[in-house]
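The next block holds one structure in the form of structure tokens; read it before the comments.
With one protein chain held back, the other chains of the complex are shown just where they sit.
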Amino acid sequence: MSQRIYITGLGVISAIGNNVPETLASLTQSKTGIGKIHHLTTRYKDEFLAGEIKLSNEQLADLVNDHNPDLNRNSYIAMLAAKEAVQNSGIDTADGLRTGVISSTTVAGMGKTELYYKELFEKDDHLSVLDTHDCGDSTERIADFLGNVDYVTTISTACSSAANAIMLGCRMIKNGLLDRAVVGGVDALSKFTFNGFNTLMILDKEWSKPFDENRKGLNLGEAAAFLVIEGEEALKKRNGKALAEIVGYANTNDAYHQTASSPEGYGAQMAIEQALQMSGLKPGDIDYINMHGTGTPNNDLSEGTATRAVFGDKVPRFSSTKAFTGHTLAAAAAIEAVISVLSIQNDMIFPNLNFTTPIAGLDLVPETSLVKTPVNTVLSNSFGFGGNCSSLIFKKVSA
Amino acid sequence: MDALIEKLKGQIIEQLNLAEVKPEEINPDSPLFGEGLGLDSIDALELIVLLEKHYGIKIEDPKDGKTIFQSVRTMAEYIKSQGKS
Partner (left out) sequence: MAKAYINGTGCISPQDSINSQWFFDPVTPPSGDYYNAKEPSYKEFIAPNLLRRMGRAIKMGVAGANLALQQAGATKVDAIITGTGLGCFEDSERFLLAMLNNNEQFLTPTSFIQSTHNTVGSQIALIMKCHDYNFTYVHRGFSFESTLQDALMLFSEGKESVLVGGIEEHTPNFVELNRRAHKFKTYDPAIPFWKSTTPGIQMSEGAAFFVLGKHKTERSMATIEGVQTLYKPKSSDVILKKLSAFLDSHGLSLAQIDVCLMGFSSDVNFDVHLKELLPEIEKETVAAHFKHLSGEYHTASAFALWTATKLIEKQELPEVLAISDRKPSQIRHVLIINQYLGINYSFTLVSKC
């Protein structure tokens, strides 16, 4: 009953591109999307950098060709990325097979709620923001946009959210509940999240430097990324083409602190080990690790320690691509899954920008420029507040 | 100094929502973190905001909190040293 799960479509919109080809171009040209803040309204506009999508809400509405006033930035970008993934895969949601939409988000409609919340107490004009504030809203917008969707749900496990959406999609197909699923995550920038991370004092005012001894924190970004995953039976039925296979996944909890990761990276280590175990691969079989690598002192130390614990002195080539996109929270694991598949498809490892000095005691050196090398297997890590740790393993489809 | 220490105790209780703690139970020389009041890294961030809100002192690097927030007395001394009491 347990069938293999294939990725057959990719879709993404982020600071480094409005679609997959643009994203790949930025990655290969080492072109970061993080810069001065243009769209977000905040008093810190000139003080901090962010990885914004380079389109206004008006332009996004034009792209999805829907000017319904109830749509917000989260929904626009989710619809665009999900549509790209579906078109890329070539699936037809009306063909009678069971399609699920499994999305994830942390900020949901807050980006719009925060614009009107105070005004709501005085006048009725924007009371409808209450209906689009919750996390399920953008998921149902995707489902209605694609049409003929049999199943919807939404996950929110902070910065590991999309990894869990991908994992759930795999499990539902394997358990015979769905034939295929559009899985991923979305988080548009909001003043709320920006200020939240600022109170935690983990935002770097300059470009973030993942895995660098002198890293100061993260840059926030915004993105939506979705993948179409299909069970081998559904794929065979329509004679579709697989881009990569998902061979391992695991979800654990660090259970150490509400926000911080344990210094020894216990939860992260377990997630990596359990994902490896499921895939049947040995640590030495991994060609590339796409790290969570946020650039905060705490995350990179913890993740680095866990990486050392699993891989010893034979750590595979690795990088964090968050210095390209910024930390896109719920979307992070999905955009990094897309990047992992691009890595496999193109036999390329994308660089860890802004790195100069290894973390003392760990001596982990990421790839700092584009590497062309055969990439058959990729491990991708995602960790979040609340101790949520998830790891995914992708594999090239043998010809 | 003593007046500042007493004022700080009240502000700490309020900021950290330590409803169960009375000001007289806080020894100004006991450690705030770990044992003592048992505060953690989130509380340290709260105390940074306390200093900014009530005393106009901005701490840019959370690591600096380690020495400043050893005890209520070290906090008071830091505020004095900044000429803000």
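Think of it as A and B in the order they're written, each chain with its own count starting at 1.
We adopt the following convention: a residue touches a chain if its C-beta (ideal position, glycine included) is under 8 Å from a C-beta of that chain, and two chains touch if they have at least 3 such contacts.
Not measured: the values here are computed from a predicted model.
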Which displayed chains the hidden chain touches across the whole complex: A, B
Candidate in contact with the missing chain, chosen from A:70, A:150 or A:347: A:150
Residue, one of A:8, A:32 or A:106, that touches the chain absent here: A:106
Chain not shown, touching residues in subunit A: 42-44, 105-106, 108, 110, 113-114, 117-118, 120-121, 124, 127-128, 130, 133-136, 139-140, 143, 149-158, 164, 168, 171-172, 175-177, 191-192, 195-196, 198-200, 251-259, 266-267, 270, 384-388
For subunit B, the residues touching the chain missing from this view: 15-20, 38, 42, 45-46, 49, 52-53
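Going forward, only the chains that are shown with their structure count from here on.
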For subunit A paired with subunit B, centre-to-centre distance based on mean C-alpha positions, whole Å: 38
Contact set on subunit A toward subunit B in their complex: 199-201, 257-260
Contact footprint of subunit A on subunit B as seen in their complex: 40-42, 45, 48-49, 62
